[in-house]
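This is the structure I want to talk about, given as structure tokens.
Only one protein chain is missing from this complex, and each of the others stays in its spot.
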Amino acid sequence: MSESRVGDVKHEGPLLRLEGITKAYPGVLANDSVSFELCVGEVHALLGENGAGKSTLMGILYGLQRADAGRIVFGGEEVSIAEPRDAMALGVAYVQQHFSLIPTLSVAENLVLALRFGGRRISLRDGAATVRELSDRYGLGVEPDVAVERLSVGEQQRAELLKALAREPRVLILDEPSSLLSPDEVERLGAVIRRLASEGMGVILIAHKLDEVLAVVDRITVLRRGRNVRTLARADATRELLGELMIGELAARVDQQPAPHAAAGDEVLEAVDVSVGGDRGQTAVDGVSLVVRRGEILGLAGLQGSGQVELVEALAGVRPVTGGSIRMNRRDIGALGVRARRRLGIGHIPADRRRGGLVGDLTIAENLTLPVAGERPFSRFGVLRRGAVSDHATELIERFGVRTPGPAVAVATLSGGNQQKVVIARELWRQPSVVLACYPTWGLDFAAAAAVHDELERQRDAGAAVLLASMDLDELLSVADRIVVMQGGRVAGEVDAAEADAKEIGLLMGGAGR
Amino acid sequence: MRLVRKRRGLLIAVGVPVLSVALALVVVGVLLAANGSDPVAAYRSMVSAAFGSTFALSTTLIKTLPRLLPALGIALALRAGLWNVGAEGQIYVGALAAAGVALFGPVIAFPVGAGLALVAAATAGAAWGAIPGALRAGRGISEVITSLMLVYVAIHLTNYLVEGPWLVSGSTFPATDAVPTDLRLPIIWSGTLLNAGVLVALAATAVVAFVLNRTVFGLQLRAIGSNDRASRVAGLSVGRVTIAAMAASGALAGLAGGIEVLGARGRLIEGFSPGYGFEAIAIALLGRLNPLGIVGAALLFGALDAGGAGLQTTAEGVSSAIVPITEGLAVVFVLIGLGIVEMLGRRREARAMLEGSQAADRPVTHDGLAGPVVGA
Partner (left out) sequence: MHQDFLTLLLVAGVGLAAPLLYAALGELVSETAGVINIGLEGMMLAGAFCAVWGAFVSGSVAVGFLAAAAGGMLVAAVHGVVSLVFRANQVVSGVVLNVLVLGLTTFGIAVVFGSSLSRSVATMPNLRIPLLADIPIAGPALFDQDIGVYAVFAMVPLLVWVLKRTPLGLALKAVGERPESAASLGVRVTALRWGALLFCGLAAGIGGAQLTLAGLGAFTQNVTAGRGFIALAAVVFGRWRPVGTMVAVLLFATADAFQIRAQALGIHVPYQLLAMLPYLVTVVALVFVRGMRAPAALGVTPERA
């Protein structure tokens, strides 16, 4: 598939043009006079780091936001898109990253709703038939009558795509479609996209990683800090050039070899045949065994839905284990809650700092104190000792380099990078013997991510056993000592980072190989 | 639920409620005028009945009592993200417990005897609040529905006891015997009916404020009210805090019920609460979930109640309706007023951003922005 037709599609002139789009939000200029063009039958990638303005631009195209300045030209005529209805009327379909299907309804019912409010009346029976027809035509494998909440993540995403295709759009926007898919499924999706393009549909792919993009597209537009930095043909785009455009400096691309350090010590944390349930009642982790050693960073690689998050949460005591046991220093700690494990020396940097990590309305000091508020010196007889709390916070802010006017500021006002520093400070200040970090650099820019990596390495060098769960292979290869790959809730393989082959790991993550 | 807005000025916090009450009184005046009564005379008699003499003032305070405590309880629960809609029921079970202890228990002089009865009232209220709390903590069942259901269970239970086993023998009026004098809350303002309950309420207000801001429990409460997932990950036992918060909330409401029985009324009367527990929800919000604000709001409603009782009108039943009408209108206007302020505030903020008047080191808010489409 990767060799087919890329770069030689005949373009018939612009189907869609965005000119001079500008949009500002409180505190940030999301789009700064951006121009973008899409031709008939073209697959055009919109590339940029998190926060570069890609989703804002597409949101404006789809009528979810209104631009402050600029115009949209469709098929040669200027149009006004005030709400999604207008965009849909023009033939624009948007498959977003978060799922938009109504979970308690079936795919067919969702389709009927979508079509009806797009102007086409269709009965429920016809809806089911349409689902089957589209599913067969594009090889999507979606069942019409099952409630969406009962489908797997991959199936849900294909159902989203099907819903968009049912309106026979002229322009299809896909937002980071492959973030949830295995390499196999990415290929399958790529084939579907090329098929759609060959039928004349214009496809816009929003992406922030380099690989998924290169294989399928005709042109790439790179956004950085709200500006269109360059639009180039696929043939001219190399990984290095794209990386440089996205980041803006000669990407000091992280050395893929970790710096040498002392060899790992004994086992500290052990998972023995652990099974854990997921949020929707599924088996998220199925009989996983692994070991984290003193003075080592163990990377846990996997895609979304591989069970990494659930496993880390189980190790931390946030999520109950449904089978197997967890041992620390040979002792079974399965019955212990989060507080008890923290006292044993387990620190947990959770996956989503905003929702699962910090309490936004509370101050930095309160967040830092929260897990230990009941202990001396922070309180006595249940009453908080403000002096101790404040001093503690000031000390940690300094030590972990949090940029803030003071400890009494609400954490919600901090930037992402600083918020993550607060989480890290909260978890690591007592030098835990085990550090469980789950997606710690998610949504952070290059400098902030590097700071996180530095801290993890510092902990490791001080003798902690570190588990780093991540979906980013580059990160794992440059930071971890060993890498365990999870796929579909099981361990798919284990490799030594120094000798590892990125492609092999990628295959393991996707479910191929061994 | 972000109900605590730290940036709102004191002006708005006080101004909107006061303006709303004034507006409500105007509407009521119109209604009275349409009915042939003289609104100005009505206002005058209301003001004098609420503030015009020491007796009036004491009446206002007495009427403030049963509203203040439940409102504090509701605010406490709300800071933890929990809706204690069942305060009315907790008031009744508190009253039941106090009456039970007072009527059938040992007669001990003040303060021990009354103290025991009040403790019983608070405990009963706590239990009645803990039930929805436990169901929410254990099964995720909405405490709105469960606490609401328990309100009517409590009311019917009270009715059963008061009309049946506890009824004054030979009487048809649905009330119990009077509580022994030793167990009554003593009058603290001679010449009036104001009893020691008001001291209990003031103490409770201080305690609630202290707990919220200066204790570990208060911190945990506010944490789970803001983000219960993060609190869980940080090691808090959300379930335990939930139950404790609802129990504390119920205890305060139960205490109010006990004070009503041992204080002004001196006995348990069927239907003694004309909806104090429900009004308390409005009072808690009017007071912006802040103990001081709640005292102010409760006083306002207490004054309205006292004033309304003193109203001289032509038709029977009109005077008793004035109070709920005024209160209801006032809260509706407050809710609308606060909504307007919120809308204006947002618009002003957005415009300021666009004009770049934000300081240069204002943090990049990509990660902090809500909404699914922005900042991916």
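Per-chain residue numbering starts at 1, and chain names A and B are given in the order in which the chains are listed.
Keep this in mind: contacts are C-beta pairs under 8 Å (C-beta built on N, C-alpha and C of every residue); 3 or more make two chains touch, one makes a residue touch a chain.
Since we're looking at a predicted model, the values are computed, not measured.
Q: Of the chains that are displayed, which are in contact with the missing one across the whole complex?
A: Contacts of the omitted chain with visible chains: A, B.
Q: Looking at A:L113, A:A129 or A:A450, which residue reaches the missing chain?
A: The single option touching the absent chain is A:L113.
Q: Looking at B:R44, B:H156, B:R240 or B:R347, which residue reaches the missing chain?
A: The one listed residue touching the chain not shown is B:H156.
Q: Considering the whole complex, which of A:L64, A:V222 or A:L473 touches the chain not shown?
A: A:L64
Q: Based on the whole complex, identify which of B:Q90, B:T123 or B:T146 touches the chain you can't see.
A: Candidates B:Q90, B:T123 or B:T146; residue touching the omitted chain: B:T146.
Q: Determine and list the chain B residues touching the chain excluded from the picture.
A: Chain B touches the chain not shown through residues 1, 3, 31, 35, 83, 85, 135, 139, 141-142, 144-146, 148-153, 156-157, 159-160, 163-164, 275, 278-279, 281-282, 285, 315-318, 320-329, 331-332, 335-336, 338-340, 342-343, 370-373.
Q: Extract the touching residues of chain A with respect to the undisplayed chain.
A: Counting over the whole complex, chain A touches the hidden chain at residues 64-65, 83-85, 88, 94, 96, 99-105, 109, 112-114, 116-118, 121, 124.
Methods note: only the chains that are shown with their structure count from here on.
Q: For chain A versus chain B, what separation do you get between their C-alpha means, in angstrom?
A: Centres of chain A and chain B (C-alpha means) sit 45 Å apart.
Q: Residues of chain B touching chain A in their complex?
A: For this pair, the touching residues of chain B are 2, 4, 6, 214-217, 219-220, 222-223, 226-227, 229-237, 349-350, 353-354, 358, 362-369, 372-376.
Q: Using the touch definition from the top, list the residues of chain A that touch chain B in their complex.
A: Chain A residues touching chain B: 24-28, 30, 50-51, 54-56, 58-59, 64-65, 68, 96-98, 175-176, 206, 208, 316, 318, 337-339, 342, 348, 350, 354-362, 366, 369-371, 373-374, 379, 382-384, 386, 410, 412-416, 418-419, 426, 443.
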